[in-house]
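With one protein chain removed, the remaining protein chains of the complex are shown where they sit.
Right after this comes chain A.
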Amino acid sequence: MSFLTLARSSIRQAFSPCLARGYAAKSSNPERIPNISTKDTSATEEKTLSSCPPGTILEGLNYLKGQPPVIALPDEEYPSWLWDLLKPKVYEDDGPGGKAEKKRLRKENQQRIKDQNFMKTQ
């Protein structure tokens, strides 16, 4: 009996590494997400502006013979206006008859015409 328990315990010990269940949380591998590059500075985490990490080859843009491939630069080397290009353009209000008002009225008129045209098709 004691020999069997000894054998069982030794087998259990031999198998225990395989049977051990890992309850530790899996650490997420940052390399698995290729497009998001995060720089960890000592104080805070810097948010990158671009989804295109530096060093990406931009293909098709070297249309001259013998031109080396165009590579994406780090975000800081692009002009600051580049990151505002996708935001809707804001015109600061310069009073009645100003540029902002003209743009706004034009947009409203165009939208009204489009709505009327659409309602005519209904």
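FYI, a residue touches a chain if its C-beta (ideal position, glycine included) is under 8 Å from a C-beta of that chain, and two chains touch if they have at least 3 such contacts; residues count from 1.
Note that contacts and distances are computed from a predicted model.
Undergrad: Match the chain absent from this complex view to the correct UniProt protein name in "Trafficking protein particle complex subunit 2-like protein", "ER membrane protein complex subunit 2", "Large ribosomal subunit protein uL11m" or "Protein O-mannosyl-transferase 1".
TA: In UniProt, the chain that is not shown appears as "Large ribosomal subunit protein uL11m".
Undergrad: With the full complex in mind, choose from A:Glu59, A:Glu76 or A:Glu92 the residue touching the hidden chain.
TA: A:Glu59
Undergrad: In the complete complex, which positions of chain A touch the hidden chain?
TA: On the chain A side, contact with the omitted chain comes from 49-52, 56, 58-65, 70, 72-73, 78-79, 81-83, 85-86.
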